[in-house]
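Note that one protein chain is taken out, while the other chains of the complex remain in position.
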Amino acid sequence: MLDVEKEYAKLGLKKDEFEKIKSFLKRKPNYLELSIYSVMWSEHCSYKSSRSLLKNFKTTGTYVLQGPGENAGILDIGDNQAIVFKMESHNHPSAVEPYQGAATGIGGIIRDIFAMGARPICSLNSLRFGKLDTSQHQKYLFEMVVKGIGDYGNCMGIPTIGGEVYFDKTYEGNCLVNAMSVGLAQKDKLIKSKAFGIGNQLVLIGSSTGRDGIHGATFASDELNEESEARRPSVQVGDPFMEKVVLEVCLELLDKKLILGLQDMGAAGITSSSVEMASKGDVGLDIDVAKVPLREPSMVPYEIMISESQERMLALIEPAKFDEIKNICNEWNINCEVIGTVTDNKLYRIFKGDELIGEIPVKTLTDEAPVYYHKHEKPRYLQNMPEKSLHEEDYENIERKFSNNEIFKKIISSPNICSKKWVWEQYDHMVQTNTAVLPGHDSSVIRIKNTKKAVAFSCDGNGRYCYLEPYNGALIAVAETARNLACSGALPIGLTDCLNFGNPEKPGIFWQFKNVIEGIIKACEVFDIPVISGNVSFYNESFGKAIHPTPVIATAGLIKDVEKITDSGFKDDNDEIILLGRDLNNKSDNDNMGGSEFLEIFFDKVEGKCPDIDIEYEKKIQKTCLELIDRRLIKSAHDVSSGGLAVTIAESCIYGKKGAEINAGLLENNFLKTFYSETQSQIVVSCLPENFKKIEEYCNNEKIPLERIGRVGGTILNINSEINIHIGEIINIYDNNIEKIMTI
Amino acid sequence: MPFDKKPYFGILVFPGTNCETDCFHVLNNILKVRCKYIWHKESHDDDINAIIIPGGFSYGDYLRSGAVARFSPIMSFVREFASKGGLVTGICNGFQILLEENLLPGAMLRNNTLKFICRYSYLKVIDAGNPFTSGYEKGKIISMPIRHNEGNYYIDEKGLIDLKENNQIILKYCNSDGITDASSNPNGSIENIAGICNKKRNVFGLMPHPEACCEKILGSDDGRAVFESMINNII
Amino acid sequence: MPVKGQVNFIMLKVNVYVTLKKEILDAQGLVIKKAIKQIGYDNINEVRFGKFIQLEIDDRDKTEEDIKKEIDYLGDKLLSNPNIENYRFEMVRE
Partner (left out) sequence: MPVKGQVNFIMLKVNVYVTLKKEILDAQGLVIKKAIKQIGYDNINEVRFGKFIQLEIDDRDKTEEDIKKEIDYLGDKLLSNPNIENYRFEMVRE
């Protein structure tokens, strides 16, 4: 017998947590019970460090059918239809085993979606690695993560339509893999995970249970170090074919109204899925481990209970329906076993056949789990942070060293700026035949068949900005996703987030976290975008060093008329190019180099202040863009983000395969600042020349600055006669640079 | 009904198939013809008069793409249906299944890039004298999405000569100018082959996804003519 | 160790090796070869990538001949594609 007094710390429990368990049980737990507490109280499952702050999010609104709390959030998009989505991290597993870690991350988030009764219609992913040129290992991680995401989603027949990838030193020891999935459901067929009805049964559907992923939830709640390597047995492997079958079976069961509740099995396996179901329904549950189909017969109860074997679902059923359910599962050749029964005693009881082997009050695992409000304090690195990242002589130095063409090419060839084509070409982004805007544009757009509607998605999160100013960085993350949506003609209606941070027990980290949360709250309030789901990933540190705080925001938008979908490519020669939202003659608008790509590329530093953002003003810009699209006055729209204005213009050229003649009137000689500052709230649009007057009128009314900066046409991108490059050369650099780096 | 021949398509579904609804959508919603799904465990179907084997990952493509699906009961019906002259089109994984089943000659290898490829590719219509591409002009350059891991078509020398002599090569990968060379070959496929038919010209396999490009909103409707050709040629 | 005749009660293991035919370009093998050279082992001449399938068979009611026929059938129809691959197998009893 294992001595629990000696074991609790190994399972990640603290001394006072162990004491708390004893007081709940009024006795010492046995090892099985201890294991159950340890996974349920892990940061990953209990959100013990973040719960107190997350509850301040705005979670309701016009479109919200379900906010945080279920497997995924739900938004009403009209016509009795709803979209269901959530984003989740799989950072630690991916750092250790990139292919399987990423694959099972996708698998997990997809299960969350169909657990709500929705058919998954697309996925997105947000990835962070160290710089590609520093080591083969970063390339290996990048390559395998992308392959893992692709192989899983492709096999499932769910298009991966968008996302983002950043490379920065800060992620060298701790890459980030955040995956999001979106489902479409009939509003009246949505289902929840609550267990109810004394005597109803829990049925385990899908893969058999093996020793994989034992203590995965605990693993995800710890820092990475040498020991992580040794804990490799936690690795789980994905079986996308099985998941595809499980998906079809579950949707069929729902369609035939054979199940009352559905819950996926993710971290902490049977334990967390069944405990959550019981807790939500405020009922008790009897689980029989002897009924669980095993891969290895020698597995012991605690292993069965916390195994994280993939591709399993738990359904709540009426006993009378079991035979029909079993038949459907047989038709698809998958397991289907009753493993639990709903009881009225509010106890979570584990049996092995007739033998009672564990008994825990349900609520002590969930509602009464520990909550921490950690100490927070402005981190030391911010105390001496210079206000200004660059001085006049720095710009002069760069200009002396490089021509403007060279500077431009360096910027657009940066893996953070250039096309992520190498990534998305490995993802099936067209299956289901709804992808109305292919990857590469500001947002990814999925049309809804048999309606005039489309939904759009964009995800973003700038770790450098959040490192410099967590609050502003978070405002910008939300603002940028909403701005991307506006550029596509979509009204933002809800968001999900994945908050990636270091160890929250360190006051500096918790301060970052707190500020980011406050930023998100503020932005959501101003933009009127509710948070409907999300995920927190702490302990993203390697060897004691935390990543930049990286909140990833993914926002959904609604497009009422597919005819109005807009993308970022220039369309026709002679179209007018207009810059909305920025006064090029305003000095402060032009000095936003802090945390910029320019600063990183030419000075190799992350310094200064992150760009200012006036969020009320930002909202006006976005509204203007949407209005101009709605009135069909503009043909393309593309916002300014990483890399600055020059990159935005170039991308519109690239996507339209058009040249452009840009002549922006500048007050003084500040070409670099004007074109590479990452000033917020700017959108570059193009229009028929005869529409300019109407646009100008609208913008004047709204007090939005606008400036005609050039015309579409030719085969050259010419910017103020300083940059002058053939569009073919630009496309070649932009499109192929990642592939080039990856094949060295 | 725009067609007096009353076509009725059967769309096969194996575990892991994932383009069946895409095909259904095109046939039913866009081209307004009747169609239905046929589960792989069925042994036959007497209603239908054309068969589509859609794309996806039947059985996960875990051993070899298409290798396991061929043992499903429905496949003996497909063989019989084809032997009687019925029209059968296999798209992507469907093409791979037809190869494994030997209803079409040759085999599929991993893409020589060793990567899944998803993007639009130009295709040249090499032959229009068959029931599947009669709606295109011979030599026309069209654009369709390709989305596969294993589209590197292989056939031995003798088989290739046969294919050519019988005009069985129907589609080839090319560039926007119609050049079919190594640089316009996405996956290493022999002679840039993207689609072939059998000698009797009633079984067609192609790697590109015509069902994914039948509406302008998806970027192209170049794929429609494949289905329209079938509809017009159903006997 | 190869088995002779009919043996009861013990599981028979069959190892099946599936390899691409010689004349077929082995893209996976090539990539591995390149990677090996990159590591610095330049004495590598060729790499061929194949599949290794281990079957565990209950041969209680079958003769060795039966089993061999079964495996040959599987090898031809399922485990390999004769247009591009060869297979061979061996029976082992551990």
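All chains are identified by letter, namely A, B and C, in their written order; residue positions are counted from 1 within each chain.
What we mean here is this: a residue touches a chain if its C-beta (ideal position, glycine included) is under 8 Å from a C-beta of that chain, and two chains touch if they have at least 3 such contacts.
Just so we're clear, the structure is a prediction, and the values are computed from it rather than from any experiment.
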item	value
Residue, one of A:E17, A:E43, A:D76 or A:E97, that touches the chain absent here	A:E97
Sole residue of A:G12, A:G210, A:G340 or A:G508 that reaches the chain not shown, by the stated touch rule	A:G210
Chain not shown, touching residues in chain A	96-97, 99-100, 207, 210-212, 232-233, 235, 237, 239, 241-242, 295-296, 309-310, 333
Those residues of chain B which, in the complete complex, touch the missing chain	59-60, 62-63, 67-68, 71-72
Residues belonging to chain C that touch the chain removed from view	11, 17-19, 29, 32, 35-36, 39, 41, 43-62, 70, 73-74, 77-79
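Definition applied: only the chains that are shown with their structure count from here on.
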item	value
Chain contact topology (line, ring, star, complete or other)	line
Centroid distance [mean C-alpha coordinates] between chain B and chain A, Å	36
Chain centre separation (chain B, chain C; CA means) in Å	31
Where chain B touches two or more other chains at once, by residue number	none
Shared-contact residues (touching 2 or more other chains) in chain C	none
